[in-house]
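All protein chains but one are shown at their positions in the complex.
Letters A and B mark the chains as written, and numbering starts fresh at 1 in each.
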Amino acid sequence: MSRLPFLPKEDKFFVLFKSEVQNMVDVALEFNNMVQGTKDIVRSVAELTEMEHHGDTITHDIIAMLHTTFVTPFDREDIAALAQRMDDVVDLIHEATETMLTYEIENTTQASKDLADILIAQTRELEKAMPILEQPRKLKSVLPHCVEINRLENIADKVCRTALGELFKNPDDVVNIMKWREIYGYLETATDRCEDVANVLEGIALKHG
Amino acid sequence: MSRLPFLPKEDKFFVLFKSEVQNMVDVALEFNNMVQGTKDIVRSVAELTEMEHHGDTITHDIIAMLHTTFVTPFDREDIAALAQRMDDVVDLIHEATETMLTYEIENTTQASKDLADILIAQTRELEKAMPILEQPRKLKSVLPHCVEINRLENIADKVCRTALGELFKNPDDVVNIMKWREIYGYLETATDRCEDVANVLEGIALKHG
Partner (left out) sequence: MSRLPFLPKEDKFFVLFKSEVQNMVDVALEFNNMVQGTKDIVRSVAELTEMEHHGDTITHDIIAMLHTTFVTPFDREDIAALAQRMDDVVDLIHEATETMLTYEIENTTQASKDLADILIAQTRELEKAMPILEQPRKLKSVLPHCVEINRLENIADKVCRTALGELFKNPDDVVNIMKWREIYGYLETATDRCEDVANVLEGIALKHG
């Protein structure tokens, strides 16, 4: 917090939220680079690991500031939930990529590219929604972003289910099924956590809007 | 909420909770039809998908009403937890059935029938417990239902563990192990979420009873 010494505490929350959402977008973009094969996987994972540490620091700063601040812009549990669910998204995408490295995955799949697209779209919606928190009169305008994030999560569900169905149609390659099922699990849960962030934003809009 | 325009808000919470618990019972019964083989799986999944949407709507209405209501019959976090954990039960049973469809499961197992029975019994207990919330003087009478739900969850644990042990005794059919382990996982977690609902009810009884 020493990095933002002259701002009132309320503004510092907003600054930190915007850093965290920016980091989420960067993680989704870097993950996309990786599954598109435009970048060496080892280098991608190294960069994503750094971004994941960066996200941890921001989340930790938000929670620490929450514990030491008497008046907060929103309910404390909403601030904590926003920070932690955004952190989960970053952790899960990072975990998916670490797992791809551990399992020596050489070729990505169409489903992993589709999930990267969905995660970019979801995090971009959150990037648009987050600054609205600073404008109390416009709070309700977060709602269409929340609806869209929800819609994207439903698509991610279907992408994963279809991909798993396909995998199981080739039961000779059980090890491949096991590897991808784990990776898809992380990515699908990342889209769930984006929806959780959207649900918290919706709650804030309903309570204060 | 426009559907219940003339009720005081407190009563609307109770009406919604009873709809949600009714939907849970219906989902457990429909799941039982499916694993008993008395109904076409594709039709069952279609009906369960509709019930799952119905449950989503009820949960969403409860949370939205919570955000816009100043005085609530119980602690806000208990109301939210009740709605969300009941929604989880429905989601997990639905997920189990979608997975059975995706993996083209043709024959159900004795364990899946036992788990269907347990889920019917647990949701029936919740159906009996829920109306007690409206009678402040009788709140403590939810407790025996909670004990029974707990007991059923322990049985579900054992059913799953035994079924998994059996599956692994036939290591030739790895794909079958993988499929059923995932399905049992959803069903066992559904019985855990029933127990979570019971724990919230117990907490309400202890605080207010």
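Definition applied: a residue touches a chain if its C-beta (ideal position, glycine included) is under 8 Å from a C-beta of that chain, and two chains touch if they have at least 3 such contacts.
Given the structure is predicted, the values throughout are model-derived calculations rather than measurements.
**Q** For the full complex, which residue in A:Q36, A:T57 or A:T102 touches the chain that was left out?
**A** Per the contact definition at the top, the residue touching the missing chain is A:T102.
**Q** Touching residues of subunit A against the unshown chain: what are they?
**A** The list for subunit A reads 63-64, 67-68, 77, 98-99, 102-104, 174-175, 178-179.
**Q** Which residue numbers on subunit B touch the omitted chain?
**A** Output for subunit B: 77, 161-162, 164-165, 168, 171, 174, 177-178, 181, 199, 203, 206-207.
Just so it is clear, only the chains that are shown with their structure count from here on.
**Q** Compute the distance, rounded to whole Å, between the mean C-alpha positions of subunit A and subunit B.
**A** The separation of the two C-alpha centroids amounts to 28 Å.
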